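A single protein chain has been omitted; all remaining protein chains appear in their positions.
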Amino acid sequence: MTDNANTNNVVDEYQKTKNKEELKGHLISFAMMIVATLIAFGIVASGVMGKIYAIPVLVLLAVVQVAFQFYYFMHLKEKGNSMTALLIYGGIWAAALTVTGLGAITWW
Amino acid sequence: MSVTATQKRGLGSAIWDYLTTVDHKKIAHLYLAGGGLFFILGGIEALLIRIQLMKPENDFVSAGLYNEIITMHGTTMIFLAAMPLLLGLMNAAMPLQIGARDVAFPFLNSLGFWLFMLGGILLNCSWFMGGAPDAGWTAYAPLSTTSPGHGVDFYILGLQIAGAGTLMGGINFLVTIINMRAPGMTYMRMPLFTWTTFITSILILFAFPALTIGLFLLMFERLFGAAFFDVSLGGNAIIWQHLFWIFGHPEVYILILPCFGVFSDVFSTFSRKRLFGYTAMVFSTIVIAFLGFMVWAHHMFTVGLGPVANTIFSVATMAIAVPTGVKIFNWLATLWGGRITVNSAMLWSLAFIPSFTIGGMTGVMVATVAADYQYHDTYFVIAHFHYVIVGGTVFGIFAGLHYWWPKMFGRILNEALGKTAFWLFFIGFHLTFFIQHFLGLMGMPRRYWVFLEDQGLDTGNLISSIGAFFMAAGVIIFFINIIYTAAKGEKVSGDPYDGRTLEWSIASPPPHYNFKQLPLVRGLDPLWIEKMEGNGKMTPAEPLGDIHMPNNSFIPFMISFGLFIAGFGFIYHNDNMIGTIAMFGGMAIALLSMLTRSVKDDLGYHISKEELEKEAE
Amino acid sequence: MKGWMGKLKVFSLLGFLALALAGCGKENLTALVPKGYGAHTSMKLIILTTIIMTFVFLVVMIVYVIVLLRFRAKKGQEDYIPKQVEGHIGLETVWTIIPIILLIIIAVPTTIATFKLADDSDAKDHINVEVTGNQFWWHFNYDDEKVQTSQDLYIPTGKKVYLHMKSSDVIHSFWVPAIAGKMDVNAENTNTMYLKADEEGVYWGKCAEFCGDSHSLMDFKVIAVSPDKYEKWVKDMKSFDPDQKPETAAAQEGKDLFKEKNCMGCHAIGSSPIQTAPNLTDFGNRSKLAGVKEPTKENIMQWIQDPESMKPGNKMTGKYPAVSKDEAEKLAEYLMQLKPSDVTPESVSE
């Protein structure tokens, strides 16, 4: 097997350190996501919180996780992605309306 | 491939060329032909409706058949006629307007078309296979979940397939506009039609998934025994209404916004003026789209959502009148002080202003919730939406066709025929639909197969029916015009109207690579700027070089065809073995075609600089 | 051809046509001649919005006509290049603000009216009727009074009558244009609305939500009578004895057939909880047969023998043994003499 990728590997050192730093950011955000997940499961498993408090907290934790995913793992924060980000916000807006609409007013 | 080479080839290879084309200009032809065909179908269905309602207690068609006709009329007109015709115009003009050689995803573009076409054919096969869908274009559960036969299944599968195609079209346009604009073509220099294509695509992207899910739920319910809408198992049929209208309301703006773009371009071209209030026009388009997602429940005022929800949605709906009004007045201001030429394209556009304003105003009237308790589900609503859809969308499509016809085909549509068609249609349109406002208030609900004698509804319905025939006459003359023009129409240059935007800076019809050299854009109405500065033509932004072109491909057709077969399979898999085989076989065809696509590298080809030089002007 | 002139002609023609069109439709059906609280409420908004819309339309049309008169290309203007105006912030503001004001003028009374129409806090002090929508007929249950009826809804004038509406199958919509706006009748929840009629009369009701083949034949009547007559009607209905012997022999035979042919399996006569088919207690007083046909003997016979020919897709067809012409006549005879009360649609429509 010829791995010709290695023969022309000219990613320079500067780039490599930059990539590495990015990776560090990813590791931290991964850790945060795990923590958020643990808290979420913990709340439910231990039953320390009443329903009225638990649900908003759970939703909040989910939103935090998603922000990490979007911004770090999926690189939404990078410049040049502003149009993408704008549109995704549009999508999230439409999605939020949909969920509220269906979830809240169906049974009114 | 030069123009002469294209002409020399036989019919077979021409068909093959269209089956495999990934050229947005040819895909535009396909969309226009397909959409036109379905427009005639939907129009014939409309005539049948009007014949049945010509006199009280008519028995021209049976109740069951009538319900199939109105369902198919609404579904066909919205999904298979209006939208594809608009996508056709977008494909024909938008890439040229931004100075692009191509769209971002030529392959997807072709796939989008074939999905629409085969989805539409699948839907219409229902006529020959035991009956068309009969639950209205809105397919409210539980009427749709309990409708016997396979009609509604055809509706589900047909729209699912066609809808997937539309979604792809939307994504393709978005990326094209963001990534492929010519040098200097900033967002705020884009022609209004490009802007509205952009915003419409966003609407498609965020609205269609709700329909997709709605249709999935309906399909699971009808074909696989799910219980989303089945009250006896805890289901709730109102969910369907929400999903449908979360899609459905943005959908009506999908229908009108592109036409707003057409009118903006036409008005500014034929009054020889720059569009008045360009920024306000762009901004109002965005506001309409934004608000468009927050008003869906205005179709559900009588469902019993309660006064809080009803008033919120009512006020949000009315708010849309503001940005739309901004548009109307900016158009008037564009015309004001201009040098107005009235040709066919302009006639349709001028007629749009009063017609659409009436439709918009009745829109605000039906948005007035406590009054909508009277209007809802009556001919008043029918009148409202035909005023906006026919007076807005259909007029816009006609205007766009007349406007860009010379660009697309190199020949200009005949003016005398064009004007005759316009007047017949215009008069017929008001005759048909104005009276319906009164019919509704006088107590005529919609989707009524017959109306009874002695209810004061006879004259109104008769007038309405007569009007429909005027419209038919107009449409027929328009088609005669097309044939006439194809045979002996006047040939025109690249810029027959003293145009302002980039599409008029190249030949008619454009070469398949559009721009030999990408133009350098120096402002809004780039061609006009160059003309005013005495250059007469665009300055190139790059030296002449090789042009990269995508390869033709038969795979889009095959994928769509596979899904088409699978569609039949899903519908019949509960009935017999052939259905099951078709289901798996069709999916296999589609998946294998997709796999072929992903495994085979497709890098396109290059037109060399030398060839381009040889093709010199 | 001159665009604007043609258009003007068309518009004025249409205007006259509209005026000439028999006023406002048929009395007691049209929403344009309101005779009940809900319809008045809607009508006020209809008038308000129509005035505002006419104003807006006139403004648009005046500018439009001026534009077309003044700015069409004239001969010798081929090379004229108009001033390329970018826009005007002041104008933009004006045509943003004025519509907003107009909309506020509409929105405020709309909100008030909507909350008023939805207010059911005083329901228990009034008459309450359970309404059931069925493909393709209506059932009315006066639960407090223990009275059942179908197709014809009797209400007292000047009083609020609360309707609690539910469907037994698909969605329907209850609409009596002259008295009140419509409300959907769903299977998953009970919707409430109220009627309040100004004056006596037989009002046409329609099903406004698409519900299948005979959606257009799902008419019903609201019979508004004076409160005294209403009390009498309730009393008569309550005291009706389904077992009482019919006067003629043919009717008696019809009564027997009604059992024999299994009509009783679906149709109740008298106050019975059965709701699979219209309650026929006061069938002899019905203003229409099956909601839409004249209740003549011939029509009733035809209905009994072949309901499909009158109402496609109805739920009676094929559910009972065949009925001969003779039998149908007797059944009709029996059903037509079911007149528990002299408070009838005729008694108010004169």
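Order as written gives the chain letters A, B and C; numbering starts at 1 within each chain.
Everything below uses one rule, namely that a contact is a pair of C-beta atoms (placed from the backbone, for glycine too) under 8 Å apart; a residue touches a chain by one contact, two chains touch by 3 or more.
Here is the rule we use: contacts and distances are computed from a predicted model.
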| item | value |
| --- | --- |
| From "Amino acid ABC transporter membrane protein (PAAT family)", "Cytochrome c oxidase subunit 3", "Heme exporter protein B" or "2-oxoisovalerate dehydrogenase subunit beta", the hidden chain's UniProt protein name | "Cytochrome c oxidase subunit 3" |
| Chains in view touching the one left out | A, B |
| Residue of B:Pro84, B:Gly99 or B:Pro209 touching the missing chain in the full complex | B:Pro209 |
| Residue in contact with the excluded chain [from B:Leu19, B:Ile40, B:Met129 or B:Ile171] | B:Ile171 |
| Contact with the hidden chain (one of B:Leu53, B:Ala104 or B:Leu143) | B:Ala104 |
| Absent-chain interface as seen on chain B, which is shown | 104-105, 108, 167, 171-172, 174-175, 178-180, 205-210, 212-214, 216-217, 220-221, 224-228, 230, 232-236, 239, 242-243, 246, 548, 595, 598-599, 601, 603, 606 |
| Absent-chain interface as seen on chain A, which is shown | 1-6, 8-11, 15-16, 19, 22-23, 26-27, 30, 33-34, 37, 40-41, 43-45, 51, 54-55, 58-59, 61-62, 65-66, 69-70, 73-74, 83-84, 87-88, 90-92, 94-96, 98-103, 106-107 |
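Everything below uses one rule, namely that only the chains that are shown with their structure count from here on.
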| item | value |
| --- | --- |
| Gap in Å, rounded to a whole number, between the CA centres of chain B and chain A | 36 |
| Centre-to-centre distance between chain C and chain A (centres being mean Cα positions), rounded to whole Å | 53 |
| Junction residues of chain A - those touching two or more other chains | 107 |
| Per-residue overlap in chain B, given as positions that touch at least 2 other chains | 236, 238, 304, 306 |
| Residue ranges of chain B touching chain C (in the complex, touch as defined) | 62-64, 67, 135-136, 140, 142-143, 146, 231, 235-238, 271-274, 276-280, 302-304, 306-307, 310-311, 314-315, 318-319, 321-322, 325-326, 328-330, 332-333, 335-342, 347, 350-351, 353-354, 357-358, 361-362, 364-365, 368-374, 376-378, 419, 423, 426-427, 430-431, 434-435, 438, 441-443, 445-452, 454-457, 459-460, 463, 532 |
| Chain C residues within the chain B interface of the complex | 1, 3, 6-7, 10-11, 14, 17-18, 21-22, 24-26, 29-32, 38-39, 41-43, 45-46, 49-50, 53, 56-57, 60-61, 63-64, 67-68, 71-73, 77, 80-88, 91-92, 95-96, 99-100, 103, 106-107, 110-111, 113-115, 117-118, 169-171, 173, 175, 177-178, 180-184, 186-189, 191, 204, 206-217, 219, 292, 312-313 |
| In the complex with chain B, residue positions of chain A that touch it | 83, 87, 90-91, 93-94, 97-98, 101-102, 105-108 |
